[in-house]
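Of the protein chains in this complex, one is absent; all others appear in place.
Just so it is clear, A, B, C, D and E label the chains in written order, and each chain counts residues from 1 on its own.
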Amino acid sequence: MELMYALVIGTLTATGVYLLLRGRTFPVVLGLTMLSYGVNLFLFSTGRLVAGQQPIIGSSDTYTDPLPQALVLTAIVIGFAMTAFVVVMSLRSLADHGDDHVDGSQGDDSQAENKHRKEGSGQ
Amino acid sequence: MLDRLSFPQPWLSLILFVTWQFLSEGVSGGSVVLGLILAWGIPQLTRGFWPDTPAFRKPGKMFGYLAILLWDIVVASFEVAKLILSPHKPQPAFVRYPLTLKDPMAITILASTISLTPGTVSADVSDDQKILLIHALDARTDDEVINSIHNRYEKPLMEMFQ
Amino acid sequence: MSLPLVVFLPFLGALFAPLFAQGGRTAIAIASSVPALIALAALFPLWPEVADGGIVLQSYEWLPFIGISFSFRLDGLALLFALLILIIGLLIILYARYYLKPGENVGKFYGLLLCFKGSMLGIVLSGNLLLMLIFWELTSITSFLLIGFWSHKKDARRGARMALAVTGGGGLALLAGILMIGNIVGSFELDDVLAAGDQIKAHSLYPIALTLVLLGAFTKSAQFPFHFWLPHAMQAPTPVSAYLHSATMVKAGVFLMARLYPALAGTEQWFYMVSFTGMATLLIGAYVAMFKHDLKGLLAYSTVSHLGLITLLFGMGTKLAAVAAVFHVINHATFKASLFMAAGIIDHETGTRDMRKINGLLRYMPHTATLAMVAASAMAGVPLLNGFLSKEMFFAESLQLNLPGWVAWLPPVIATLAGIFSVAYSARFVHDVFFNGKPINLPIYPPHEPPRYMKIPVEILVLACIMVGMFPAFSVGPLLYSASFATLGGEVPEFELTILHGFNLPLLMSVMAFVGGLLMYSQRQKFFDFHARFKEIDEKAVFESIVHGLVDKAQRLTAAIENGSLQRYAVLLVVSVIAVAALPILNLGLFVGDNGLTPVDWPTALLAAVLILCAIGTATVHRERFTALVLISVVGLVVALTFARFSAPDLAMTQLSVEVVTIVLLMLAMYYMPSWTPKESAGGRRARDILIALIAGTGMTLITLAMLTSPFNSISDFFLENSKPGGGGYNVVNVILVDFRGFDTLGEIAVLAIAALGIYAMLKNTTLTPPAGDAKGHAWSRDAYPLMLQQLARPMLALALMVSAYIFLRGHNLPGGGFIAGLITAVALLIQYLANGMTWTQDRIGIKYHNLMGLGLMFATIAGVGSFAFGYPFLTSTFAYITWPVVGKFEVASALVFDLGVYLTVIGATLLALVSIGRLTPMPHPAIPDPRENS
Amino acid sequence: MSAFTEYLLAGLLLLGGAFTLIGAIGLAKLPDFYTRLHGPTKATTLGVGAIMLSSVVYFTTQGEGLGISEVLITVFLFMTAPVSANMLAKAAMHLEVTSVDNTRGKPWEQ
Amino acid sequence: MMTVALYATIAMVVLAALLNVYRLIKGPDAPDRVLALDTLYVNAIALIILLGITLGTRLYLASALLIAVMGFVGTVAMAKYLKRGSVIE
Partner (left out) sequence: MNHWLTAPILIPLIGAIVQTFMGYAPISLRRTLAVATTLLLLASTLVLLAMADDGSYRVYAFGNWQPPFGIVLVLDRLAALMLVITSILALFCHLFSLGGSDEGNRQFHTLFLFQLMGLNIAFLTGDLFNLFVAFEVLLIASYGLLMHGGGTVRTVPGLHYVVLNLIGSAVFLISVGMIYSVTGTLNMADLAVKVREVSGENLQIVKAGGMMLLVVFALKAALLPLCFWLPKAYATATAPVAALFAVMTKVGVYAIIRVYLLIFGDAAGPVANLGMDWVFPLALITLAMGVIGALGADNFRSLFAWQVIISVGTLLAPIALGSSASLSAALFYMISTTWTVAGLFLVADLVASQRGTALDRIVTAPKMRHRTFLSVLYLLGVLAAAGLPPLSGFLGKVLILNSVEPGPQMAWLWSVLLVGSFLSLIVYSRAGSIVFWRTVDGHLEKPESLKRVTSLAATGLIAMSIVIVALASPINRYTEATADQLLNPESYIQILDTTMVGEDT
């Protein structure tokens, strides 16, 4: 079970990282989401894997570690807020540049550079 | 003012009260009190979202309707299962069902019923709410579908909602 | 107190003098003189103490932890320099009064001049090396500002920057050197350092420290190869040139050598570095001076040359040479300052400094001409003038050097050669300016004598040249003695200050220099032709092009590295993580801990396979955005099931509800985005990214495996034990969230609220035009509010509210809680938006989401602050069991108030964020009016 | 647990599982989107309904008292599934997702 | 017997989920995928109930209830996006 679980986390990390490194905001958002799935599962599993030992007092004889669960819950909520924010940022970037490239224009670095330089000091 | 304290949608309140009892593990003094509070409070909070309360005349008939529906689900399920598992190629059809019902809620219940009974799915309601487009998985003729729906479901609904 | 007073008065003056600018140039000149006059008055009584080598030390603690103290120290050397600074400073103030034109910013000028004077006095009077360094750098900065005084002139700006770069940079080297010396000696107090000469010279860091200190000295004193800044500093107003760049600041370098002479001199390193630098500077300066057509240029290179001479003298290492060096400092300051002033007068009166235009001025300004000719003679080393005396001493010393073989000839030959040049350029200064026919195309014609008082400073200085030249022992003898005493740390050698030492070799050298110089000047055209063959280097242009080149390279390098590509930055980040974790993970390898592996059950395995498949699928088809979104939703769903599978019902619920809201969020966003990602990464980059991803994934796999199979103990037993008795709840996760670690949750809901506010603010004035149809070219449907959805939305709202109440209330004891309940409510309201549209729904929701969030945060905070009243810390929870008729026994927990805060914040934040996106389109796009809509 | 309950439970479970599976087979096997749309209604209606029922029976007989919140789950599914199907069908028709040739009365051909 | 039936049921539901994933990946059209996702959500309800029965606890029921109440919203949002573009207008 542990190996399988580890593979799941590895896959989520790998796909998350790959997507993060793409050039458009949408796959980056997907990558962040994927990575946070992996992270949440990982953090969750630091309490080790057990079935049927939910930390509700009285529901079982032994209980799994409740702390990682609480941490993951916090992490999920924060992750949600962050995802929402980054999605909106990509919309804003889309609105500002008419393109959803992470660098603001069609990935033409030099052009982007020039544009920044010109606008950099403008408001 | 008194209006503010009443139950604006008694049926909704009743449903909510019953739902609460379902959710609570067993009926108790506490669950009744809380159920009452919620059954009163939630319709108050959400009344703005019901611009036109459905014209619900004979709610008693709903129980019979549900019984028919459950039975039909079971029966039809087996028929459809057979259809899926058999190599026989089905004869799908889009059927235009002329609606007699006027109340939007009634139409929705009818459309849902049609979707829940295996073999038919409500695909669309026309803009003027006169035609219900149904997709049937295996239908020889349109009339067969139209008649069975009309007699089995729309009639009871008309009684309830007229 | 008197010494600090001497130093700080000018600074005080700098603050107040500009206030007199309104009163005209005379007023401010008088005001600016006050500090110097007070300072002279303050120093006068101290003379007896230092005359015979005594030291006046006035020390105040300042920053002992750095080693800096307000330590001021007066000895002969310091006094000599202080007098030069103060007296010449006074003359400059008077001179500048007439030099500056009425419209100029005299307040700034005198203010800066006084700042400079204070800094310079600080250098010479500091009894602490670090304190001296502070003043040292201050002179660089004030000099920068003074050179750039006429900031509209390009050359002035460039000259200023170059001077700052060289002298400020040298100052940094000096700082390093001083810190090393301080490190060696254990103190920065001058007394300690001077006493520790042997210790310093024996230390292994001595060569480095010496080099660094000398770098400071050489740059400041314009020694070769750092001499180039000085001529360009002549862009400053002439009073500044006269004061800073001939009489005082450039002497700071030689002062430093004199100051640290006992501590650093007397070694071979010192000898070679100092004397050879001095020799080179002496020669080069004298040579170049000859060819300058600019009056101030000639004087500047002459200054360079004389500074080289002084340096060479210090480098020789003999005591008499050091005395001669000190002597020449005085002499050079007097004649060169007067020459600069004369040059300034000529510039002032003719409008040019070009010697090719300026001719025969004797006729027009005989008084000035006389003064200048005397001063120039002093510069040339004509007997009976001060320059002659120190030069004689120099020649004598150049013969005394104990050098092997032919090298022994080098100093006297170079000395004589430099003497020849020196006579030649002095002759040029006299002849080319005051004789040599008639002026050519002077901007101001005819030139006149300057105002009476403008000449007074020159007269005084020229008088000094003569006095010293004729009555050396009487005029400067005592001062020179005490200064030499201080320089040498006692043991002043016998020296005789007479007009003539008799006929000896030095005199012969002088004669040779004189004859040779005049001969050379008479044959000047040949030399000019010869010199003209070499292309003249404009150091300023070189400096500018170096700086420009640096800037340009830096820009290119920066643009190449910081190229604005998120992909690069992300790769750097991910690779950094991999790099630092690689070694431990490699050590770990495929490690399985003591707990071993538990058996796999195949339903779980199949679901894991689904997850892996869909995750890889998402990465594979990500360019097809909608499909990727559906696939990743499956991943999210399986993650939720995983939580359920491994005993985390709360997490499963949280994950599920967040998942749904996220899908809505992404669908909202997708509307505006292209539905297709263009293929743009080159194959190589994709391969690289896949490799990075695989490494990262493998690393996580190995860590997870090792971690999951290893036994461990955590603090969680405490939570399990105390959840009910201490927190009043059976659901330990919830109790952790609202109680044990409630503060985390407070932060978490703050994050939600802030995110929503940020989103709202970010989209407030943004509009996005959505595409007219989907990627395949279908125009959007006109059916905005589907009937069935609309009808379902109504009961669902009531029912979902009920469910959320249920989830909320049970949360403390069973899976659930404020967060999940909040999301259910938010989703129920979202359904209304989906079914009925923005305006319709907004009209029916009575409360602004901002306020809802605020309310939520308020509840959570109040729940926390409430415990203050009972003397308990923030967020201390309490609960009680109450029994009511009918209702029976139920629990009231303060944590519920906190959870209510969570609930409200979640609703407010989620809806504010999502609705803000929904609002992005300026107008609702062509939707048919809804016939069913009757409200 | 009495034998009857056990048989009942087993029967309900297997029924639910079977119909869930059949629905999925339908989804996988049926020829076009509109026919496939029928598959999930099997999973939702009879399949999940039967499983819910088994859960009710199971926990009731386990002596945990009458727990009937599963019924609510079914009710919610019954309320929402038709709307999902309706929305999807509308989307498919709008996108002109094709149906098998022998379909009668294709709305986009009229 | 009950256990066997339970595991058989789990097997069937998981198999059903796999078939749904097959449809989800295969498509061919977006509505197919969404339909498959929607069905997966319903399967998840079944799985959670079955997990509860296996573990003998009702603690997971609320998760199933949650899917029943909220799960369709994702489907609706996706469907509305496909058809109308604007999900909230």
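In the analysis below, a contact is a pair of C-beta atoms (placed from the backbone, for glycine too) under 8 Å apart; a residue touches a chain by one contact, two chains touch by 3 or more.
Predicted, not measured: the structure shown is a model, and the values here were computed from it.
Set against the missing chain, the residues C:4, C:169 or C:478 yield one that touches it, C:169. Although one chain is not drawn, the whole complex shows that of C:195, C:754, C:838 or C:887 it is C:754 that touches it. In the complete complex, the residue from C:113, C:389, C:706 or C:900 that touches the missing chain is C:706. Here one chain is not drawn; of A:1, A:20 or A:56, the residue touching it is A:20.
The residue from C:399, C:858 or C:897 that touches the chain not shown here is C:858.
Residues of chain A in touch with the missing chain: 20, 25, 28, 32, 35-36, 39-40, 42-43, 46, 67-68, 71, 74-75, 78, 81-82, 85-86, 89-90, 92-93, 96-97, 102-104, 112, 116-117, 119-123. Where chain C meets the chain that is not shown, the touching residues are 62-67, 108, 130, 133-135, 137-138, 141, 144, 148, 151-152, 154, 157, 160-161, 164-165, 168-169, 172-173, 175-176, 179, 182-183, 205, 547, 550-551, 554-559, 561-562, 564, 566, 568-570, 572-574, 576-577, 580-581, 583-585, 587-588, 591, 593, 700, 703, 706-707, 710, 712-716, 718-719, 722, 726, 739-744, 747-748, 750-751, 753-755, 757-758, 760-762, 764-765, 848, 850-851, 853-854, 857-858, 861, 865, 867-868, 871-877.
Here, only the chains that are shown with their structure count from here on.
Where touching is counted per the definition, the chains common to chain B and chain E are C, D. When the partners of chain B are compared with those of chain C, the chains appearing in both lists are D. Think of each touching pair as a link: the shortest run of links from chain C to chain E has 1 of them.
Put simply, the chain closest to the centre of the protein, by Cα centroids, is A.
Looking at which of C-D and D-E shares more C-beta pairs in contact, the answer is the pair D-E. Greatest centre-to-centre distance from chain A is found for B, with centres as Cα means.
Centre-to-centre separation of chain A and chain D, using mean CA positions: 33 Å. Separating the centre of chain B from that of chain D, both taken as means of CA atoms, is a distance of 16 Å. Annotation for chain C: residues touching 2 or more other chains are 629, 645, 649, 670, 774, 781, 783, 786, 788-789, 792, 795-796, 799, 803, 814-815, 914, 917.
Residue positions of chain D with contacts to 2 or more other chains are 18, 25, 37, 39, 44, 67, 69, 72, 76, 79-83, 86-87, 89-90, 94-95. On chain D, the positions that touch chain E within their shared complex are 1, 6-7, 9-11, 13-14, 16-18, 20-21, 23-25, 27-28, 33, 36-37, 39-40, 43-44, 47-48, 51-52, 54-55, 58-59, 62, 64, 67, 69-70, 72-74, 76-77, 80-81, 83-84, 87-92, 94-95, 97. Across the complex, chain C meets chain A through its residues 559, 563-567, 570-571, 574, 592, 595, 597-601, 604-605, 608, 611-612, 615-616, 618-619, 622-623, 625, 628-629, 632, 635-636, 639, 642-643, 645-651, 654-655, 658, 661-662, 665-666, 669-670, 672-674, 677-678, 680-681, 689-690, 692-694, 696-702, 704-705, 707-709, 712, 714-716, 719-720, 723-724, 730-733, 736-737, 740-741, 744-745, 748-749, 751-752, 754-756, 758-759, 762-763, 766-768, 813-815, 819, 906, 909, 913-914, 916-917, 920.
Residue ranges on chain D touching chain B, taken from their complex, read 18-19, 22, 25-26, 29-30, 32, 34-35, 37-39, 41-42, 44-46, 49, 65-69, 71-72, 78-79, 81-83, 85-86, 89-90, 93, 99-100, 102-107.
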